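As you look at this complex, bear in mind that one protein chain is not there, while each of the others sits in place.
A, B and C are the chain letters, set down in written order, and residue numbers restart from 1 in every chain.
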Amino acid sequence: MNQVEPTQHKWLHDHISPDMMQLHSIRKVLFSGQTPFQAVDILELGSLGLCLVLDGKIQSSERDEFIYHESLVHPVMLAHPDPRRILVIGGGEGATLREVLAHRTVERVTMVDIDEEVVNICHRFLPSFHQGSFDDARVELCFADAREFLCRGDDKFDVIIVDLADPVEGGPACLLYTREFYRLVRNSLADGGIAVVQSEPAGWLHGQNFAAINNTLKVVFPLVSPYQVHIPSFVDLWGFTSVSLNIDPAVLSPGEINRRISDRLTKQTRSYDGVSHCAMFSLPKHLREEMAKIKAVISDSDPVFIYRDLPGS
Amino acid sequence: MNQVEPTQHKWLHDHISPDMMQLHSIRKVLFSGQTPFQAVDILELGSLGLCLVLDGKIQSSERDEFIYHESLVHPVMLAHPDPRRILVIGGGEGATLREVLAHRTVERVTMVDIDEEVVNICHRFLPSFHQGSFDDARVELCFADAREFLCRGDDKFDVIIVDLADPVEGGPACLLYTREFYRLVRNSLADGGIAVVQSEPAGWLHGQNFAAINNTLKVVFPLVSPYQVHIPSFVDLWGFTSVSLNIDPAVLSPGEINRRISDRLTKQTRSYDGVSHCAMFSLPKHLREEMAKIKAVISDSDPVFIYRDLPGS
Amino acid sequence: MNQVEPTQHKWLHDHISPDMMQLHSIRKVLFSGQTPFQAVDILELGSLGLCLVLDGKIQSSERDEFIYHESLVHPVMLAHPDPRRILVIGGGEGATLREVLAHRTVERVTMVDIDEEVVNICHRFLPSFHQGSFDDARVELCFADAREFLCRGDDKFDVIIVDLADPVEGGPACLLYTREFYRLVRNSLADGGIAVVQSEPAGWLHGQNFAAINNTLKVVFPLVSPYQVHIPSFVDLWGFTSVSLNIDPAVLSPGEINRRISDRLTKQTRSYDGVSHCAMFSLPKHLREEMAKIKAVISDSDPVFIYRDLPGS
Partner (left out) sequence: MNQVEPTQHKWLHDHISPDMMQLHSIRKVLFSGQTPFQAVDILELGSLGLCLVLDGKIQSSERDEFIYHESLVHPVMLAHPDPRRILVIGGGEGATLREVLAHRTVERVTMVDIDEEVVNICHRFLPSFHQGSFDDARVELCFADAREFLCRGDDKFDVIIVDLADPVEGGPACLLYTREFYRLVRNSLADGGIAVVQSEPAGWLHGQNFAAINNTLKVVFPLVSPYQVHIPSFVDLWGFTSVSLNIDPAVLSPGEINRRISDRLTKQTRSYDGVSHCAMFSLPKHLREEMAKIKAVISDSDPVFIYRDLPGS
């Protein structure tokens, strides 16, 4: 028996805002369940292929996850002169690990995720995402709340990669976008360390959280460089922020990026190179101006949330 | 790990017409595949529970299949004085069998379905529908095209129940709503036999096929009695037609129906009784008048189809 | 320039429940606005023609409003031996008036609606619904809260027709489905009077409110006769309840109904006649049994609401 394909009758409804929805045809439901922390679906979508969907929101897709994960990992990894000890916060699909492990210098990667079940589901259903990274000898998995992990402060890291799910109200990540959390990140950086934060939509229509996250990071770090890239499955431009006490990837030239890629990576990149790097750090004028107007700083007592549709009763 | 439940993010889109769609939230996909004849989904819907979906159209649902199957089976079975040999054409879920087998008089039921895989899937995933009927000693399953089966004409039946899927263009049932097919049905009735035909939507907006099926049956049978009942999962009133050379269930009184139910059925009905029977055969005035205006007769060279959305290319 | 027609790109989303939506293509938006009481749209839908939509819910449609309005008005009007003074509560489209005015015996009709703007909009945009009824000399319009109007108790009526919008939470009708309100209705009936109440969906899936309304009416009236009819634009069977101290339309035979129609109506009916009447009062067995299980009574302190989707924030 073959897979259904010509009729599009099952759809994922992704509520981007009260006024906008993105609908994707569902080819196959590989898994659907509820962990202690969130609803999890592994779907094969007609447009995007295999996807991880948490609480009804697409987290990453087979067709374009490489754009997201390369953009998240390589700018800060290449900006650091010699990244050996890496911390990944979140990143349940294992694709962030995969990109980190492609750097020759890496000696140890600690990955902290609150939801062991999500990691197990991704391990089982998304092999093209992690490509065996969970089993790499350099990787140490730790299932814990990221805040508690950082509070213990046992280790220092050359690079910290904050790859969290959206701050859904009541969800596991909503207090991991605050000033208090970012202070913990700073305290866990080794001398000369650098971090990157997944920073939510960076587009014209929904860029408030991106601006607020940047403002919040500026309270904690002296060097803060926002960048963005278009991820089709997220509908919008997506924001990232590099933060450090003394390193700024934004100043590196295309040629220098290309040299470091060929020196330090054990594989070819698909989306990221010197030209892409420079485009990413060049925010459009209207976004720069809009961000300058937003003054909000996120704190534990004043968090931000992403829009999420809640059915009536 | 528990089932997902509070977020409605996966939906079945049922295209009723180019101008109307019914959307149902999907709780769980139990099965999804393609047989040689049609696309098959077994879904758990938020509103309707477990459902059989063929080519994107809901065929029957856990919450209301009893209305459909009791309305299909009991009027003609009770109108016949002593139904022993029964033929079921279609009816892959096994629920039509279930209702037939509840009649004490039944000695043998032959079920002819073209799609063995659908029957196997229903056997496995829909036990509350068939309730073991496929394993009843009185049942003989035959996987064949109904037309070829009837052409062989090996047997005669007291009651024939035509429980087919919608006439989807290019689908397996589209030539089983024609004058030529109904003649084969008549030829397979034993003396004093009666048949019933699932007759498509009978509502005000989409009743043309119901009228055409009735016209076509009138070409072949002297006694033709249309009736209808509301099936929530079909959105609309649903039509059935009783046909015979000499029996008309429409004339039976509520009291007589109730007596026959208690005499001849080995179980309680849920939807059907004397009051329901009489309401079913009382079509509303506008439907009677509308049907009287439609003169179409369906033939192999001029078949009818149900609306079905086809994606562009 | 002609009307758009071949592309279906604008849709009305009618949220029937958290797990079910009905979508209708929009051909034309004739009016869209907000009164002090509710959101009002006059839409031309591809499936249903011109429609009145209040707070996002279809109230009545050009294609099938005759089923609703004939079913609401004629059973109680014909059951009363000589209805002269009529009260209509709600009924903004004017189509209830139209059916009432077709009875020769009628001398005066008082219509009480809270929302003058809705009535004006219907007057202007829905002439095929009211057919000039607002301008009939026998009609008196009164824009007031129905409860306050009945409290004044200035008049007694032979027939009272309660034709209210759904009990949307916070909407104008939510306290007009309670025991307290129905007592006011009883007090305004003349000797030998009869009333009918639009009673919300009566189908298998969403019949709780229908049962609760019937229970509540039984607290106030000795004779309570529920009936239902299929209205395509409401997706479901729709419930009505006849209430009185001494008249029960359910006992009238088809022949008697047909005689009274021809004696007392000045026009032909389209949906309602003797056969339709009897079918309407024959609720299916499962609905009778389900209603018997529900014990809720609606009061001002414990009202019921219809489901309505509220966008997140």
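Operating definition for what follows: a residue touches a chain if its C-beta (ideal position, glycine included) is under 8 Å from a C-beta of that chain, and two chains touch if they have at least 3 such contacts.
This is a predicted model, so every value here is computed, not measured.
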item: Of B:His15, B:His69, B:His130 or B:Lys285, the one touching the omitted chain in the full complex; value: B:His15
item: Absent-chain contact - pick from A:Cys151, A:Val251 or A:Val275; value: A:Val275
item: Of A:Met20, A:Val219 or A:Leu245, the residue in touch with the unshown chain; value: A:Met20
item: Interface with the undisplayed chain - residues on chain C; value: 1-14, 26, 28-29, 32-35, 39-41, 43, 53, 55-56, 117, 311
item: Contacts of chain A with the absent chain, listed as residue ranges; value: 8, 11, 17-25, 45-48, 63-64, 66-67, 203-205, 229-230, 232, 235-237, 269-273, 275-276, 278-279, 282-286, 288-289
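The criterion applied here is as follows: only the chains that are shown with their structure count from here on.
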item: Inter-chain centre distance, chain A versus chain C - centres from mean C-alpha coordinates, in Å; value: 54
item: Between chain B and chain C, centroid-to-centroid distance (C-alpha), Å; value: 33
item: Chain C: positions in contact with at least two other chains; value: 18
